[in-house]
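The block that comes next holds subunit A.
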Amino acid sequence: MADSIFLLGLCLIPALSSVITALAPVRGIGKISTVLSGVLFVWALSHWGGADRYFSFPWFEALGLRYSLHLDSYSYLLILLSSLLGLLCSFYASWAVKDKAKAYHSLFHALQASIIACLLAEDLLFFYVFFEAMLIPMFFLIGIWGGKNRLYATMKFFLYTFAGSLFMLIGLLSLYVIYYQQTGEWTASFPVLRDYFSQFPIAFSTEKWIFLSFVLAFAIKVPLFPFHTWLPDAHTEAPTAGSVILAGILLKIGTYGLMRFALPLFPESAMAFATPLCVLSVLGIVVGAIVAWRQVDMKRLIAYSSVSHLGFVTLGIFSMTEIGWNGAYLQMLSHGITTGALFFLVGFIYDQRHSREIEAYGGLAHKAPIFVVFFVVSSLSSVGLPGLNGFVGEFLILLGSFQSVLVDPFWVVVATTGVILSAIYTLHLIQKICYGEVKREAVGVVDFGRREWLLYSPLVLLMFSIGLYPSWVMDSIYETTSLIFSMMPEAVR
Partner candidate 1 sequence: MTIGIAHLLFLSFGIFAIGLCGFLTRRNALSILLSLELMLNSVNIALVSFSKLHGNEGGHIIYFLVITVAACETAVGLAIILNLFRLKKNIRVDEATELRV
Partner candidate 2 sequence: MTNDIDSIFAVLSGVAVLLPLLGAGLWFWLCPRLGEKLTGYAASSFLGISFLCTLILFFKVDSFVQLEFARWISVGPSNLASFSVLLDPLSLALGLVVTGVGALIHIYSVGYMHGDPGFGRFFSYLNLFVVAMLILIWSDNLLGIFLGWEGVGLCSYLLISFWNKDLANAQAGKKAFIVNRIGDFGFLIAMFCLYRAFGTLNIPELLVLVREGGLADWQLEYSLWACLGLVLGAAGKSAQIPLFVWLPDAMAGPTPVSALIHAATMVTAGVYLVCRLQGLFLLHPQVLELVAYMGGATAFFAATIAIFQFDIKKVLAYSTISQLGLMFLAVGLNAPVAAYFHLITHAFFKALLFLGAGSVIHGMHHEQDMRKMGGLRKKMPLSFWTMTIGVLAIAGIPPLSGFVSKDEILLMTKLADRPWLYGLGLATALMTAFYMGRLWFMTFFGRTRSDHEVHESPANMTAVLVVLASLSAVAGVINWPRAWGGSEWLSSYFGDLVYQGSVDSQVSWGSLLMKVGIAVAGLGLAWWKYRAFVGGDDFRSSSFRLFKGKYFIDEIYDFLFVRNLRRAGELCWRVVDQGMIDGSLHLLGRLANSVALRFKRLQTGVLQAYVLWVWIGIIVLLFGAWSLGS
């Protein structure tokens, strides 16, 4: 199928389905939305293994800004994951969300549309526009269907990311202007800028600030350690499908941005700042894990575990080694699957008993054994048990960053303690919920029905398939990583 039709289809299907669900009758809204997500998933799937695709049309001719879409394996795998999680979320929401269902589904598809557009974007400003546009549907999703103090959480989420990315806008524009001043031509397309600035690098003092503005925006999105305080609130208060997409995809846009834009554009300053950023990631791993252990709310525990897991990803990225990068990208995908499954599972019991307190549950192994099997498998995958998807990414990241010249092996050892800490808080969660006497809330929990099997089995199958035979994903990741690394300066390779 021609590139343009495919790429435009990829962007327009969710946008149109957002409009359709807004206008469709309330009665069958769940089914319609699931079918539309299914169409998007199949549409994305049809490109499996295909070559890169390009397409661009003018956005703002006078300033050389174009809607330029570029699909390579980095963006493709994330789009596939996003459409899969989107399909599962629509399916889940079709029975879980009752009030204002139409608005819910419509906002959900709008969120999908902006995510996919953001991932396809190759023009820096086009990427920035949808990097921001994603926040608005998420803002409403958390705000309207969220938990108790959702207003605080959603305000904090939006302002935090909005502030960070505005500074990136300034960095972006100064890059765009410097290019114009040196070549007299307006363009913000990433390959042009990268090729140009690899030959004529900017003076380190200015490049440093531009790089830092990029890193600030993506660090808040990832979230990197000091900027992570919005994540637990946003995850705890978001509705189930919202927190699945938030954890599964939105966090990955931050790391995707780092790998796609920030590091390739400014390799020198990336090398200069690699060590402090690695130290921050390691802090994120350790602090995220020990704080997760102290949480009383299930979703907040999983949120802090995401901070810890994404600490691994950023460690892999900033170690600037090929193995580290491959591991980081694979960890992004597997974290999306694992944490998505965990949030669905927590949502499963939350929708029945409306309580997220860990103390409120106990002895579920006797009331809902199948749920416990799925819960234990997902938790073990998040702990990083070999044979499941969590381990492969984590191992490659640690192995890669151990080889890296930029980060001191001591920090990688500290990061590896994260392996122990993740076991501590995950087993703590499993034990408190699944084992022991059947306590208060656990009495009323009903086990898996047919639709839950349909919802969770694809995720668990993915966990095992990536865990035991990761190369069906790793090969395409490796291609793009080696391509990006080949364009990096000699010092990095």
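Following the convention adopted for this analysis, contacts are C-beta pairs under 8 Å (C-beta built on N, C-alpha and C of every residue); 3 or more make two chains touch, one makes a residue touch a chain; residues count from 1.
Regarding selection, all candidates are chains of the complex that A comes from, given by their letters.
Just so you know, these numbers come straight off a predicted model, no measurement behind them.
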Please name the candidate from 1 or 2 that touches subunit A in this complex. 2
Where on subunit A does candidate 2 make contact in their complex? 156, 226, 229, 232, 287, 290-291, 293-295, 322-323, 326-327, 363, 365-366, 380, 385-387, 391-392, 395-396, 398-399, 402-403, 409, 412-413, 416-417, 419-420, 423-424, 427-428, 431, 434-437, 468-471, 474-475, 478, 482
